[in-house]
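Only one protein chain is missing from this complex, and each of the others stays in its spot.
Order of writing sets the labels: A and B. Residues in every chain begin at 1.
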Amino acid sequence: MRLGVCYYPEHWPQANWAADARHMAETGITRVRIGEFAWSRVEPEPGRFDWGWLDKAIEVLHDAGLGVILGTPTATPPKWLVDQMPDMVAVDEQGRKRGFGSRRHYCFSHPGYREQAGRITRAYAERYGNHPAVIMWQTDNEYGCHDTVISYSDAARLAFRDWLSDRYKTIDALNSAWGNVFWSMEYRSFDEVDLPNLAVTEANPAHWLAFRRFSSDQVVAFDRAQVDILRQLSPGRDVMHNAMGFYTDYDHHDLGRQLDCVMWDSYPLGFLEMFRFSDADKRDYVRQGHPDIAAFHHDLYRGCAADGRWGVIEQQPGPVNWARNNPAPLPGMVRLWTLEAMAHGAELVSYFRWRQALFAQEQMHAGLLRPDGKAAPGLGEAAQASADIAAIQGSGELPNAEPVKEAAIIFSYESEWVTATQPQGEDLSALWANFTAYTQLRKLGLNVDIVAPGTDLSGYAMVVLPCLPIVADGLAEQLASFSGQIIIGPRSGSKTAEFSIPDNLALGPLQAIFPAQVSRSESLRAGVTHQGDGWAITRWLDHLESDAERELVSDDGMVACWKSANVRYCATWPEGEVMAVIAARAAHDAGLAAVPLPEGMRLRKAGKLSFLFNYRAESQAIPEALQGQMVLGDRLLPAAGIAVLRTV
Amino acid sequence: MRLGVCYYPEHWPQANWAADARHMAETGITRVRIGEFAWSRVEPEPGRFDWGWLDKAIEVLHDAGLGVILGTPTATPPKWLVDQMPDMVAVDEQGRKRGFGSRRHYCFSHPGYREQAGRITRAYAERYGNHPAVIMWQTDNEYGCHDTVISYSDAARLAFRDWLSDRYKTIDALNSAWGNVFWSMEYRSFDEVDLPNLAVTEANPAHWLAFRRFSSDQVVAFDRAQVDILRQLSPGRDVMHNAMGFYTDYDHHDLGRQLDCVMWDSYPLGFLEMFRFSDADKRDYVRQGHPDIAAFHHDLYRGCAADGRWGVIEQQPGPVNWARNNPAPLPGMVRLWTLEAMAHGAELVSYFRWRQALFAQEQMHAGLLRPDGKAAPGLGEAAQASADIAAIQGSGELPNAEPVKEAAIIFSYESEWVTATQPQGEDLSALWANFTAYTQLRKLGLNVDIVAPGTDLSGYAMVVLPCLPIVADGLAEQLASFSGQIIIGPRSGSKTAEFSIPDNLALGPLQAIFPAQVSRSESLRAGVTHQGDGWAITRWLDHLESDAERELVSDDGMVACWKSANVRYCATWPEGEVMAVIAARAAHDAGLAAVPLPEGMRLRKAGKLSFLFNYRAESQAIPEALQGQMVLGDRLLPAAGIAVLRTV
Partner (left out) sequence: MRLGVCYYPEHWPQANWAADARHMAETGITRVRIGEFAWSRVEPEPGRFDWGWLDKAIEVLHDAGLGVILGTPTATPPKWLVDQMPDMVAVDEQGRKRGFGSRRHYCFSHPGYREQAGRITRAYAERYGNHPAVIMWQTDNEYGCHDTVISYSDAARLAFRDWLSDRYKTIDALNSAWGNVFWSMEYRSFDEVDLPNLAVTEANPAHWLAFRRFSSDQVVAFDRAQVDILRQLSPGRDVMHNAMGFYTDYDHHDLGRQLDCVMWDSYPLGFLEMFRFSDADKRDYVRQGHPDIAAFHHDLYRGCAADGRWGVIEQQPGPVNWARNNPAPLPGMVRLWTLEAMAHGAELVSYFRWRQALFAQEQMHAGLLRPDGKAAPGLGEAAQASADIAAIQGSGELPNAEPVKEAAIIFSYESEWVTATQPQGEDLSALWANFTAYTQLRKLGLNVDIVAPGTDLSGYAMVVLPCLPIVADGLAEQLASFSGQIIIGPRSGSKTAEFSIPDNLALGPLQAIFPAQVSRSESLRAGVTHQGDGWAITRWLDHLESDAERELVSDDGMVACWKSANVRYCATWPEGEVMAVIAARAAHDAGLAAVPLPEGMRLRKAGKLSFLFNYRAESQAIPEALQGQMVLGDRLLPAAGIAVLRTV
């Protein structure tokens, strides 16, 4: 695994560049990402290009032995372009234009902007496509950041009608698929279809789902245009895009398929603060992040990448600026996050950013260097990580030589679109069902891969569908031939591809592997539970008609888990102790050697190596069950400590 | 009392209709509501009508012996109509058009839509007005659902100016009535008056009150046009409309006056979750609903109906789809709700819906049947209720033969408009003051009627005005001649009809029956209380200048209740223990035999019958004070249990 860094030469005097480059190299960094926000410097006026500074910057970096990852600048079109095409911006759900003044001020459906994005991409690629320093491209930056996938512009409406016409062919087919007879919502032509926002009350969920699919497809097509240009003009270079955390507005499986590599931007402390973690977690892990935040995304994006190639292109190196509260990482965490990515198979961890900016929106975002150029705490940890990586690689074991397959989670992006459109209970989210299920598997010390429906499942001992409302064609058949253990979570198979209820009710196609019908589903307020033996039914309860075994039954007779042959059905929300019990039973039945880990410790097996990470702020010992030769660290892991064992 | 069901033949294959109709009849159902959302099927293109399917559906239902309640489809105008008149939609308080894509996408003030609504109503009535199956009409559906009474459209502004001109005659009269000299808000003509939204800060409360009265009048006029057409073209049939729960944006007394019957849509579990009940109530009654939700509306809408004819046209039969959380009713609750409506005098309880839809917005809303056509749990309870009704009716006592009059609550819709416009304390609401006062009366086992000001009070032993800021002309005189006990709640008589302070201060006209002036009012934060002996002053405190007796005084000298002759003044918010004490004293003085009921048990007396309902999830015994011959059930009521006693 390599180390990299994000750098903005345009922010600093040219005189500093060479020293910066040398300093990077000395730290153990070999990759540097540049250029992704530099449009106004590259093309300060329409058609007038100023390449000089960028030529120089690439040359300086190259001279220091750094490989350049070059970003196309389409996330930040300059003001002159917006003034030329004021309708190129996105429109929010309330109908307001989302104007210039920050970034991502464009609508994916705007034909004029698509053309301009192609033009500037081509200009970049023509200039640097064959430059020896350039080894990889990044398209745009963080598609969807600041909720920008979905736009309610006129351009989007027109494009949506075309998309619908392509998908449904006839308006009668659309009316029938969506059930538009309900509430007299029937259309006479595709030209009558508007976007689903600003209806008096909720629009048809099928309308929303189609609009979400369309919006995701627009992102993929926008990206595709750049990929095609780059592949043509910059042969032999990889193309990647940087994904975000807990973000689902476009289908990353679709995007990943057209990329060489999927990277993501890892900000564990910001994510802990901003997403739906408990107050206790937000307190206990305030300077570490919840122990599954980074790993969940590593395992998710590895599954999105065409050939499993992935990395972290932006790694938090200190406090950030964008969360409600922005604490500093516990000493050691930057190193821990870096090595954890290695354990999960990353090819790159690149820190964001080299040097903290003096100005503008991100001036409070830490870099490896302080704004005055002195070392920030992250820098030393990056250097230490570099040495650690060398030590691990020098142990004779390449982490990814032999992937250790244990559990696979099957996740689809449209699962989250379904639950976001129709939560049916407060805050219910398929994405988070996947996360909470993942957590329980990882607490057992299991390796988990998060994969798209249709992925080859051979080699796995167990498969988990934490919440998969729409079951893709062929998946039930595939699972029927899977001999390991299967856990099906609530709401799985409860919707057709067009967001209706299957004729045979839930579990829909999954009835092929589990003999049950969901006769009724209910969502439960926080505080309403059905207690079992050390576990509880919370948030959701599917009532089944089934002859399957009632494996977990609450004190008042509610069934939390049903079992039939090698399949379990988790009828309540897959979280907390109830999911822990179900996961442990399935792992046992699957013959997996679960190693229950101390609170906040995580294990990742890579080839013959076992990586252990202590997310707690106190020391903790590695469980006795784990033995091997110490490659790195000690059996007593300090706060933010790491150990690597080699199986002998 | 009859049972009915809501049915959407247009959602199901025609081949199923006859079996559905037979199944309804076998369940004990004799009424079926159809057609209210079917405009796009009846008139798929402008002026082209397709009656065939509806003719057939009515015929099939008729053949099964079911009486049809036919809804006019004006709540769901088709897309082609909206495209013809894009300004027919309502505009929200922020100025956004409330577009097509769900339902109720029209503004009550739009002249073009009024004409179209008349046209389609006439078409329905001409086709089916004399059909022997059609025994009742429903106008539109749930006026005001999704906050649609109030529209800030241009059409509304123009209509409001006309309405103001009618009411005030001269602009000087308006300026004077509203006190527009304040803040230089004076107008020179009615054409200068805008709607009260989007002012820099709160607009004049008199402006708001006028706009609310206008908005309510627009609903009544819109409905009136349909009623007139239906009366003309469908002689001998009843006309009703379906009201909602805890909803006050139009004056239901005004609407009820022009209808034959007022029906309402009863969703106790959804209402518990979505309205202002305590967390404890939301937990304890999660699968039952608060024990006063249904009864409060029964007693309220009975008082709205011209001749006291009312019913439940939509009864929750299982989990719904629209609340934050959607639990399933406790077994027995569907039956309990049904029989409770009977106890309160309903002529119909109709379940919503026959069969759960496979598609669109309400696919997660339970029916009596599951989407696959099998029985959902509600169906058996409906059938049981049908048998129970027969048993009760067979006991020789008709529940409504001899109404048992005990307490009357006087409520006006404009009371809520006043407190919503000027809460003066957090969440203070006249409607909820009425509800909490109602609860305390019902816990004493009293029968309560909720009536409009001006209703004949003879026969009642006590009258309660929980919060009546505007006292209608003549009411004080009427109360002066009332010999029973009277309780006046806070803020009553505190406003003139034009939302100013009476010259003689509060209690305004009520000073005729209670010798006091409110010299100062204050609202109190949650947690700020004045404790009395087992009760507390909360939320509100009127300070009185009065020689009346200080009946309830807090430990620190604040007066919670004053008494003079047969009138009590509750100076604090009429809720909890303080209202319980006041209600009990008044009931005692009125000679009513109060029967304090166990928590969650309710009693309704109907002729010689006493109905008891146990809303708790545990068994509870009927209090010893209640004796009689068991017509139904047992003295130990199980969870969700019912008993009926006959006085001997």
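Assume contacts are C-beta pairs under 8 Å (C-beta built on N, C-alpha and C of every residue); 3 or more make two chains touch, one makes a residue touch a chain.
Keep in mind that this is a model prediction, so the values were computed, not measured.
Q: Looking at B:K79, B:H207 or B:R442, which residue reaches the missing chain?
A: B:H207
Q: Of the residues listed, A:L158, A:A306 or A:L358, which one is in contact with the missing chain?
A: Final answer for the missing-chain contact: A:L358.
Q: Just name the one of A:E186, A:D251, A:E273 or A:D542 that touches the chain not displayed here.
A: A:E273
Q: Among A:E45, A:D166 or A:D503, which residue is in contact with the omitted chain in the full complex?
A: A:E45
Q: If you put the missing chain back, which residues of chain B would it touch?
A: 94-95, 178-188, 192, 194, 196, 198-207, 422, 424-426, 498-501, 503-505, 517, 519-525, 527-528, 543
Q: Given the full complex, what residues of chain A touch the hidden partner chain?
A: Counting over the whole complex, chain A touches the hidden chain at residues 8, 10-11, 37-41, 44-45, 73, 76-80, 83, 89-90, 94, 96-105, 145-146, 148, 273, 279, 282-283, 286, 318-319, 321, 324-328, 356-364, 366, 370-372, 374, 376-377.
Everything that follows uses one rule, which is that only the chains that are shown with their structure count from here on.
Q: Starting from the mean Cα coordinates of chain A and chain B, work out the distance between those two points in Å.
A: Roughly 48 Å, centre to centre.
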